[in-house]
Structure formats: C-alpha cells, structure tokens
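A single protein chain has been removed from this complex, and every other one stays in its place.
Order as written gives the chain letters A and B; numbering starts at 1 within each chain.
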Amino acid sequence: MTVIVNPEGAISPDALPAGTTRATLRRNFWRGVWRVLRRKPSRMAGVVIVALFALMGVAGPLLYPAQLPRDDNALYAPPSLAHPFGTDFEGTDVLALVVTGARYVLLTGLATAVITVALGTLIGLVAGFHRGRWDTLLMRLTDMNLAIPGLPLLLVLSTVWKFESPLEMGLVLGVLGWGGIARAVRSQTLSLRERGFIEAARGLGLPTRHIIGRELLPSMAPYIAMNMLIAVTGAVYAQVGLFFLGVLPFESNNWGVMLNLAVFNGGALTTPAALPYLLAPLIAILVLTLGIVLIVDAMDEIFNPRLREE
Amino acid sequence: MTHAVPGRPRLGAIARKIGGHLVRGLAMIWVVATISFVIIREIPGNPVLGQYESLIQKGMSPEQAERATAVLYGFLPTGNLWQQYVGYMGSLLHLDLGRSLSTPGVEVTTLIGHAARWTVLPVLAGTLLSFLLGVTMGVYAAIKRSGKLGDMLALSGSLLHGVPVYVIGLLLTAVFATLWPIMPSGGPVDVEFVPGFNAGYIGSLIHHAVLPVVTYTLASYGGWILAMKSNVVAVLGDDFILAAELRGLKRGFVFRYLARNAILPLFTILALSIGMLFGGSIFIEEIFNYPGLGLLLVNSISSRDYALMGGTFLVITVGIVVANIAADLLYTVIDPRVRSGGAA
C-alpha cells in the first residue's frame, strides 16, 4: 500500500546529452574557474603571486651575475633606491640574494611535493582500493608516518646526511611527509567506493587500471592538486628552517642561509641595522604563503560546490 | 545498532583502546631509538670509537676506556653491531640515556629533565590559549561566514596556519624586541634576580615567556580557527540543530548543542597539534634562546654531543606519544558514541 510518488534524488538520464558531455563539462569548468576568480579579486592576486615566484625560480639567477657584486663601503646599508632591502654583511644587495636564492628553495619544494603526492596517492589508493589486510597494514604505516616527529628527525639525520642537492632534500622530506595525503586519498577512495563508483565500473567489465586512471584519479585530481600546493609550502618551510638552524652546510645562497646569517651573525634580533636583511626572506616566505593560500581557497570553492552559495 | 547497556562506558573497550595505543606507542619509540642508534653509530668519524681511542691515548687501560665510553653512549665501543644494539636497548630499558660530552659527566637524563620544563609549560600554555582563541573565533567565523569579517577571520587563520613557526617568531622579535624593545630578546629569565619564589624572579620569568608563548599560540591558532569554522558550518547543517529550534529550545541550549558537537572532533587533532608544537619548539627556543628540549637538541648537534642528541630525540618522541594517548583518551571520555563502543 506504500506509494512513493517520486523517489528523491532520481536523476533523469536525458539531463546530459551523452555526446557533448565531456566537452561541455570542460567548458563549464573553465567558466566556473573564471567566475570564482573574478568574484574575489584577491584570488587573482594569488595566481599572480605564485606565477611571479615561479618566474623568479626559473629566471632569477639569470638576472644577476654568477658572483653577486659586493660593496665593502656599504655593509648593512639601509634600504635605498639602489638596494630596496639594503645590503648584507658583505655589501651584497639583499633583493638580489632573495631573487637568486629562490631557485634552490622552490626546486626543493617542487621535488618534495611531487614525491609526497606520488607516494601518498599511491599508498592511499592501494589501501582504499584493496581494503582488508593491505589497508590495515598501510594505515598502520601511515599512522606511524604521521606521528613521527619530522623536524627533530630531520635534525638528527642531518648529522649523517648533508642533503646537498634539492632532489635529495626533496626525497627525504617527501618520505617523511606522505602520511596526510595517503590518509585523505584513502578516505576519498572509500567514499567513492561507497557511492558505487567502483562496483559500477567493475560491473561494466573495466580493468582495474582503467577504474583507477579514468574514474578515481580524475575525481580526486583537484583534491590532490590542492594538497600538492600545500606540500610545496611545507617543504619550503622545512628546508629554510633547517638552514636557518644552521645544521646544514651552506653550499649555496638561499633564504634559510640568509635568515641564519642575519640572526646569528648580523644580530638582527638585537640591532635594527641588519633588520632589512632578516625581513626580506621573511617577506618572501609570507607572500608565497599568501599566494598559495589564496589559490587553495579559490580551488576549494571551485571544486567544493557546498561552499559556493553561502 | 548496538544494544549495549545504554549510557554506561564499556571498560573493556577503553582498555582495548589504551592497549592498542601502548603497543603502537612502544613500537614508535622503538623505531626512533633504533634510528638514533644507527645514526650515532654511523656518524662520519665514528665518535664512539673515537672517544674510546682517545681515552686509551690518555693512558687508560682498554677495559677502563671501554667502560667509560659505554657509560657515555649506552653501548660498548667494540663488538659487533648486534651486541652494541642489544647493549643500547638494555640501557634504555634502565632509563639510562648515557652521559653528556659537552657538559662533562652529567647524565643525559638530568639535562633533559631540566630542559623539559622550559618546553612543556610554554607548549601547554600555547596549546590552551590557541585552542580557546581559535575555537571562539572559529564559531564567529562560521556564523559570519558570508560577511567581510568572517572572510577576514578565515583568511587570517589560513595565513597563520600556513606560515612557518619561525617566521612568526622572528617577526615578533623583530617588532617587539628590536624595533620597539618592550620585550626581552631572549633567554628564560634576567640574571640579576635570585631564583626562587619572589616577585622579581617570577615577573621576569613571565616577561621572558610572553613572546615564546605568543608564538606557540599564533602558530597553532590558525589550525583551530579553520577546523572549528568548518565543523560549525557542518553541524549548523545537521538536522538536530533545526529540530532543537523547532522544539523551542532556548538559544543557550541550542548554542551548547552546536558548540559541543563542533568541538568534539577537534580533540582528534589536539594530539597532532601538540606534536607539531614540540617540533616547533626547536625553532622557537632557538629564536628566543629558551633552554628547552628543542634548543638542547640543536646544541647537542652543533657540539657533537651525540648521546645527548639521541636522548633528546627519544624524549621528544615519547612526549608526542604520550600526548597522543592523552588526547585520544580525552576524546573517548567525551564522546558517548566511542565510549560505549558503538558507531564512531
């Protein structure tokens, strides 16, 4: 005697014409991106900032001679037109130091992000996809990875390993930092699984590789991309921090080295003379963070429709 | 559906939980101890063997030198890897972390005990302050989420959450100790005061603790405000809040329903946050020259005091493990669903 007039949530199959679906979706997607960016100009600023830093990393060292000029008459010079952030203890332009130092920092960040995301996604996918014993084992490992005190471990590791190239550094940071992404990807996989995604694809006889590559990954891609951006910042902080603490040998100029020299040699925390030297890399880090936060915020709104109409 | 005895905590469930935690915690500590052991042994130049040989050169008999070195590092300088490992683990079981090289003759545990106070108290104060501040502001940011103020709060949260702890610390020092020197630039206390329970000493202690604690607070405040905001928004959309309003519950009750349900999940990240702050303590103590565990670790590395390094690293790990267990137990006590072993 029960009569349901209209089952809730039934989607009519003719809502999306089959042929043009993908192209339309893509066009709608870019239109959505544009709309979100335009609605809050601050987000546009985020894109501009990150693009600027990328440019700095790629082209920065090309703008200056390999050996930055020194000026013995202008040690710790105050900010001026010639030196917007003053000079350091050798009379080198601080702005030039920040710009040329960006490459090492950003390269490490990128390497770390790629490794972190690759490891985390792989482990999360395998755990969520296979469930059972694999899942338990991998999640134990993930818990361990999350609980390990990363920075102290890095310090201790630095006594035996000098992480000379950005890639080495990225490898260590990536191996230490994949836990968060793995856990998130696993729960996403599980929730897609609950919605019948995987079973439906299995029912259609699609191979596992197709299910993961064409069905699961694309629906998680924005999420993974956001995490990748966050991983970049995490890596930048960790390595700048290690150089700041002075536990790594100063092979080349970078922001962390600048911080260390400003604080522990220049006495920037007790005398104002070295302050610009200290502030320049700090501002660089702050602005980079701001840019990435704004972009992640915009991505969140694009891909998380729940937040859109508030 | 569980049809357990309603409302009564299942002691078995809690015991199993604690047991699981202990096993995982011990595994964690074991892994970290092994890492320290391997690193100390593999450090270029082999400091353990070096110490042993230098003692012999000073005229000690090999047996004496062997014993003296073992006291220092917790394992014998000679013998194979396996014997050394067992020896190291054996001394750990006796809570013997060896002796310091940079402060000759003093036991590592003593040094760590002194340093721990300077880390634990500011970390706890910072956690508490940032939690209270972040949760309050998070509720506000959620309720005003479509307005300018809510946007600003959320952005400030994201920024502070994203910025590394040393940037916050350095900026605070640059402003409040260098440019506008109202705060001491470092150290735990001014030397002219006699340690003890007197106003001058305690006032100086507090004065010196302000910037470190504010740094700890700001460093984790961002995480709390973001988490609380998204939880409140989620709970606001839950049916039971509207249902409570439709039953005519007083605003205070509705707010309490909302707040309690939104805060609860935060206890799961409390542990992570404390762990993060322990890590952050390395930077904060370095910046403010604050004699806690973080500074001890950095100094032990730069003075090649490897027994002290291994010990400090281990104790920081133990601190994080303990914080984890405590946070999870707290959660278990507060959430009736976990408490009775029902659906989580």
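Basically, a contact is a pair of C-beta atoms (placed from the backbone, for glycine too) under 8 Å apart; a residue touches a chain by one contact, two chains touch by 3 or more.
Throughout what follows, contacts and distances are computed from a predicted model.
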**OP:** Assign the chain not included in the display its UniProt protein name, restricting the answer to "Deoxyribose-phosphate aldolase", "ABC transporter ATP-binding protein", "Heme/copper-type cytochrome/quinol oxidase, subunit 3" or "Transcription initiation protein".
**Re:** "ABC transporter ATP-binding protein"
Original post:
Among B:V175, B:L205 or B:L264, which residue is in touch with the absent chain?
Top reply: B:L264
Subject >> Selected from B:G113, B:G147 or B:P336 as touching the chain missing from the view >> reply: B:P336
**OP:** Pick out which of B:E53, B:D96, B:D151 or B:D238 touches the chain that's been left out of the picture.
**Re:** B:D238
**OP:** Could I get the residues of chain B that touch the absent chain, sorted low to high?
**Re:** 1-4, 6-7, 238-240, 242-251, 253, 257, 260-261, 264, 335-337, 340, 342-343
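Here, only the chains that are shown with their structure count from here on.
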Subject >> chain B contact footprint on chain A (complex, rising order) >> reply: 140, 143-144, 146-153, 155-160, 230, 233, 237, 240-241, 244-247, 259, 263, 268-272, 275, 278-279, 282, 285-286, 289-290, 292-293, 296-297, 310
Subject >> Contact footprint of chain A on chain B as seen in their complex >> reply: 24, 27-28, 31-32, 35-36, 39, 42-44, 145-146, 155, 158-159, 162-164, 166-167, 170-171, 173-174, 177-179, 185-186, 272, 275, 278-280, 282-283, 286-287, 297-298, 301-302, 306, 309-310, 312-313, 316-317, 320-321, 324
